[in-house]
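With one protein chain removed, the remaining protein chains of the complex are shown where they sit.
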Amino acid sequence: MSAVTTPITAPTTTHDGATEHHYLNHSSGFLSWALTLDHKRIGMMYLAGILFAFFLGGVFALAIRIHLWNPNQDPDAAWLTNATYNRVFTLHGAIMVFLFIIPSIPAALGNFLLPIMLGTKDVAFPRLNLGSFYLWITGLIFFAYTLFSTQIDTGWTFYTPYSIEAKSAVEAATLGVFILGFSSIFTGLNFIVTINTMRPPGMSWFKMPLFLWALYATSIIQVLATPVLGITVLLLALERTFGIGIFDPSLNGDPVTFQHFFWFYSHPAVYIMILPAMGIISELMSVHSHKGIFGYRMIAYSSIAIALFGFLVWGHHMFTSGMADVTTIVFSALTFTVSIPSAIKVFNWLGTMYQGTVALNTPMIYALAFIFLFTIGGLTGLFLGALATDMHLHDTYFVVAHFHYVMMGGTLVAFLGGLFHWWPKMTGKMFNDPMGIVSAAIVFVGFNLTFLPQFVLGTRGMPRRYASYVPEFQSLHQLSTVGACILGFGLLVAGLVLLHSLFYGKKAPMNPWGGATLEWECSSPPPHDNFSHPPAVGDPYDFANVEYDGKTGGYYKKKK
Amino acid sequence: MADTHSHSHSDHGHADGEFSHPMPVWMLLAVFFALLGLTFLTVFQAQFDLGSLEIVFSLIIASIKAGLVIAFFMHLVWDKPLNAIAIFSSLIFVALFLGFTLMDAQQYNERLIMDPKNEILENSTPKARLIKASE
Partner (left out) sequence: MGRCAFQDPISENMTEVAAHTDGHDHGHHDHPSWLAHHFDDAEQQFDSGKLGMWLFLVTEILFFSGMFCAYVLYRNRNPEVFEFCSAFLNEKLGAINTGVLLFSSLTMAWAVRASQLKQHKLLVGMLGATLGCAAIFLGVKSVEYTHKWSLGLLPGRMYVAQMENGYHSDVDYLTPLCIAPAVLTVLFALYYVYSLVIASKFHQRVAGPLLVAGLCFFGGIYLGQFIEGGEHHGDSHGAHADAGHGEHASHDEEHAKEAGSETPAPAEASAASSDTGVALVSTSSGPLHDVAVDPKEAAIPNAEVNNQGMAGLFFSIYYCMTGVHAVHIIGGMLVISWLIVKAAREEFHSKYYGPVDNVGLYWHLVDFIWIYLFPLLYLIT
């Protein structure tokens, strides 16, 4: 490493005497990034990567919505052919799930923040961390390959037997998923070990910020569930290359079992997506309300509870698959129980705001949007978890709306909130807060306009993944398409606000929001080794002696 | 030196920071011969037709062997409890996965039509393979 990096030797100093030397200017050159073992740089590379994937997935999403502007009763007159449409929605789903949402918060924000919030120099296995990033890149390459060959048209779920017969690049996609799975496993494994063995003196489990609890819970799922996805897609790839028949009904294979395999991973995977988002919200709620988090232990425990109980409900995706009746009943009952820990969190967040000094800045607006949208998403999940209603709603737009409310309204919005929240820390630049709020407002409006109509469409019987529909549905579909464009515009604004800050933003103070967790005790951006002196570990949500300092425009912790 | 750390070994505090536990050679050999003996036993047992008990027997023997490997060769008995928890929880999750999936398969089994002679295979689409018994 040292051969390719050029350490800066003469750091400049700022008014408060801290060194100006930080991880971004610690060394320079392409290789100093490409071969870095610094968790912060790896996090930033991940951030760039997943934002690219998000953009790609977003383009496909807009293509879907534009296609559905018209009922397309006559396929020849439609914008996309039916076959192309299948490929577009599959790529949209697969890219968003495997390349964007799953790595988004843990691998980008988590990598950057976990060691700093914990008070360590790095994660336990820096090389593995870099390896995980390159596995992600490899996965991306596999997906890019499918893009430029025959694409995939199986849906992101790869259900057999269609995925066995499909004449599209399913092998490349499954291998891509396999590799991305390992990327995800390595991130999770690294986090578990770091939190278990590297906590500095004073950092006990219950002194940990809730974001770290959430990442820990997420990591448990990543380690326990992802291998099953690995073997599932591996068997599917073998199915296609050798015709092994395990999931192929024409060889006495059992396609229902494929769904069991797939959802054993993929239901827990939705918690891989939402748990870190919940962790972000816990931080945002407390910091921007300037008030200690309400029910710290309940939130911490409920993260772990969600992670573990999340393994008990996968069958709710298969109620109509030909699964046995008893099993559907058991899974339906269990589904209702796992919604309890999620509800606990929502109540705790609301309790945190109550009587707090709520600062309505960009991260907080996103956090509020999250609570609203996630609640809708979670509650509609209960409709789907009920057997009788799911018979009607399964594979309709109701499901599409449900999971977009939790994944996009939940995870993505929380991710944006977290990005705005920690952006000053990561880049050292303040963004334009009013414009950030505008972006949040546009995203919120656009999002609801896109997906509320889809609930209605679903209950009226509009099936998902269809390229055409009856003309009665057109007005709702058009509303949705308009919403999608507004949503896209909102995201564009958010991106521009952040980009603008890089060039014109004010220098960020150490602690712009008044947080009490450790990351706010190192300079913005943090130095290469995170802390110049060991931080005193205290209560992460004790704001009693966090005071505003007019000179720097930020907060500082009063020494007792 | 190690005792100030929240993450340190509390169960065996070595004043000098020593944490290795070389296993005595006799123990290694004893475990190996036990494993070998059990292998002979399982091969021997397979000579007899024990009916449905056979799988039970061979799994019990295999589990004893696996237990020996984990406990001694992987020195889990001397290891941190956390590592043991990790490995046992993996078994719990495997049980969960297999349990639900197989329970379900068992339940819908009677609705399946097995087609040993591949008749359906030859003259129908794959989808027709999973047919309700009502037919």
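Going by the order they are written in, the chains are A and B; count residues from 1 in each one.
Everything that follows uses one rule, which is that contacts are C-beta pairs under 8 Å (C-beta built on N, C-alpha and C of every residue); 3 or more make two chains touch, one makes a residue touch a chain.
What you are looking at is a predicted structure, and each value in this text was computed from that prediction instead of being measured.
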{"item": "Among shown chains, those touching the left-out chain", "value": "A, B"}
{"item": "Residue of A:163, A:232 or A:411 in touch with the missing chain, whole complex considered", "value": "A:232"}
{"item": "Hidden partner chain, touching residue among A:90, A:104 or A:120", "value": "A:120"}
{"item": "For chain B, the residues touching the chain missing from this view", "value": "1-2, 4-5, 7-9, 17-23, 25, 28-29, 31-32, 35-36, 39, 42-44, 46-49, 54-55, 58-59, 61-62, 65-66, 69-70, 72-74, 79-80, 82-83, 86-87, 89-91, 93-94, 97-98, 101-102, 105-106, 109, 112, 114-118, 121"}
{"item": "Residues of chain A (touch criterion as defined above) contacting the omitted chain", "value": "1-2, 5, 7, 9, 11, 19, 21, 26-27, 36-38, 119-122, 124-126, 128, 185, 189-190, 192-194, 196-198, 200-201, 223-228, 230-232, 234-235, 238-239, 242-246, 248, 250-254, 257, 261, 527-535"}
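Throughout what follows, only the chains that are shown with their structure count from here on.
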{"item": "Chain A contact footprint on chain B (complex, rising order)", "value": "4-7, 82, 89-90, 93, 96-97, 100-101, 103-108, 111, 114-115, 121, 126-127, 129-130"}
{"item": "Residue ranges of chain A touching chain B (in the complex, touch as defined)", "value": "161, 165, 196-204, 224, 228, 248-252, 254-257, 260-261, 264, 311-312, 314-315, 322-327, 330"}
